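Quick one: the structure is below, and I'll ask about it shortly.
As you look at this complex, bear in mind that one protein chain is not there, while each of the others sits in place.
Let's turn to subunit A:
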C-alpha cells in the first residue's frame, strides 16, 4: 500500500489527520525528517497558526527543498489543509515570507462586508463545487458541509485552479487544485462523513 507522509513542522493537530487516514484504511506516518520524504508516495501538509512562522519552521527543518522536489520534480500528490493550503500559494497578507507558489493564488484577510459576521470564520459551511473533475470530490454528497476555522482566505488568479468556493461575507476559494497539488481551507479531518470521503479519495489516488 502507498504510504502518506503527514508533515510535522511543529504546527497543527497531526493526530486527528493520522486517525482519520487510519480509519479510512490508509497508511501514514508523521514525518519531520526531510531525508525520509523520498520514501513516501503522498504528502499531507497540515498547519494551524501564522503564515511566516510556518514557512520559517519548514525552512529550519530543511523541508523546503525536499517538499519542492516532491511536488515539482517527482510530481507526487500533495494535500494542504488550512494553513497548509495557504502555504501552497504565492504569498499572504498575514506575513512577508513567500509561499511555495505551486498554485497561482494569494492569501488575503477575510473581507467581511456584513458587520454581523465574525472572524475567525468558525463552524460548518458549504463547499460550492466549481469543478466536478477534481479527483477528491469523487462519490461525495450533493450538499457538502465542512468545518472551517480561519481568518485569512485564498484567492486564485486562475479560474482553472478553483475546485470549490465558500460563502462567508463574500465568496472565497475553499478548495484549490493544480494537477498533483491540492488544498482545502476547511478541515476534512474534523468534518465527519464529508471529510472521510475526501481522505478515502486521497488514499485511492
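Here is the rule we use: contacts are C-beta pairs under 8 Å (C-beta built on N, C-alpha and C of every residue); 3 or more make two chains touch, one makes a residue touch a chain; residues count from 1.
Convention: contacts and distances are computed from a predicted model.
The complex includes a chain that is not drawn, and of the options "MoaD/ThiS family protein", "Quinol:cytochrome C oxidoreductase", "tRNA N6-adenosine threonylcarbamoyltransferase" or "Imidazole glycerol phosphate synthase subunit HisF" the UniProt name matching it is "Imidazole glycerol phosphate synthase subunit HisF".
Note that of A:75, A:158 or A:179, the residue touching the chain absent from this view is A:158. Residue A:166 is the one among A:166, A:185 or A:201 that touches the chain not shown. Seen from subunit A, the chain kept out of the figure touches residues 13, 15-16, 19-20, 23, 48-50, 108, 111, 113-114, 116-126, 145, 147-151, 153, 155-159, 166-173, 187, 189-192, 195-196.
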